[in-house]
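Below is one structure, written out as structure tokens, with a few remarks after it.
The full complex has more chains than appear here; those shown keep their coordinates.
When the chains are written out, they are named A, B and C in that same order, and each has its own residue count from 1.
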Amino acid sequence: MDRKTTINELKEKIKKFCEDRDWNQFHGGKNLATALIIEAAELLEHFRWKSEREANKLFENVKKKEEIEDEIADIFYFLLRLAQRYDIDLSEVLERKLKKNVKRYPVKKARGTNKKYTELR
Amino acid sequence: MDRKTTINELKEKIKKFCEDRDWNQFHGGKNLATALIIEAAELLEHFRWKSEREANKLFENVKKKEEIEDEIADIFYFLLRLAQRYDIDLSEVLERKLKKNVKRYPVKKARGTNKKYTELR
Amino acid sequence: MDRKTTINELKEKIKKFCEDRDWNQFHGGKNLATALIIEAAELLEHFRWKSEREANKLFENVKKKEEIEDEIADIFYFLLRLAQRYDIDLSEVLERKLKKNVKRYPVKKARGTNKKYTELR
């Protein structure tokens, strides 16, 4: 579905879901950011104490993968909702950030290193 | 741009950005989930100590809004990268989760309340 | 018990608990910091969608308060474990940080405001 689905279609779907339930009153920026970080922690919880190798193996287990996908969906849901509520064009802000990062992480210097841009020379 | 941009287009853009820099070696599931939660905290940081009202006012300030958008872009970037790395169809998992939530939060019971589905009667 | 208990006594208790289970192999700095943030999110989860007023009322409910205390205990556990593993004197680093904050937040300027020190004038 990702091949055909636009961001806007997803935003509209979520808008309807939330407004049908009269949730605008709870869905302010701070509350949505709070919900988002809680879901991000639930995603991370799947990898707790695991090595990177063990963590990556979880994606090969159908049941585990579905659980992880559910957390990812929750994060995406709050991200879309936040963007929809405050008129943020996700594709545009991503594009803008990528442009910044192209400068911060020039291929020549950033290639194969895990350093932060402030530490690259 | 959100009206025309598909999820897949964004995934492809990010894949290229990361592979040009040979970052697959760092971008395992656990590391990406870790990066994501760090960015979620940077978003939340903008609202620290603020009331919901004060928090929402930040979106009216052009400079502040742009800073917030940058954090949202970072979260989106890691979410797309995670999905791209592990063949997760974001539209599909979101759709699946929404279906679950339609059952968990039937309009009649969930309308206007901030209760968790486990507490709804 | 907080009146009589020293930080070191708690560190020793936790060291024993973990070493009895041969957990040093999992308890590196990154993993412990990861566990800590997951527990911090579980604490925050109790306050999700709540106003500050509603959040504060939870402490008056005996059962809810105990649940919150359990999350606080989990955070404290990982904080003590991290300090114990890497020879960090918590009282000392707290004292050092408070001294910094006394300068960053002089009473005259910081009184009654929720601004960050970088925004105080």
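Throughout what follows, contacts are C-beta pairs under 8 Å (C-beta built on N, C-alpha and C of every residue); 3 or more make two chains touch, one makes a residue touch a chain.
Please read all numbers here as calculations on a predicted model, not as lab measurements.
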Size of the entire homomeric complex in copies, 3 being in place: 4
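As a convention for this text, only the chains that are shown with their structure count from here on.
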Copies subunit A and subunit C touch via same or different residues, half shared test: same
Rounded Å distance between subunit A and subunit B, as computed from the means of their C-alpha atoms: 3
Of all residues in subunit A, the ones touching two or more other chains: 26, 31, 34, 37, 40-41, 44, 47
Residue numbers on subunit A that touch subunit B, as the complex places them: 1-8, 10-11, 13-14, 17, 20-23, 25-26, 28-31, 33-34, 36-37, 40-41, 43-44, 46-47, 50, 52, 55-56, 58-59, 65, 68-70, 72-77, 79-80, 82-83, 86, 88-98, 100-102, 105, 107, 110-112, 114
Complex contacts: residues of subunit A adjacent to subunit C: 26, 31, 34-35, 37-38, 40-42, 44-45, 47-49
Footprint of subunit C on subunit B - complex, ascending: 34, 37, 48-52, 114, 116
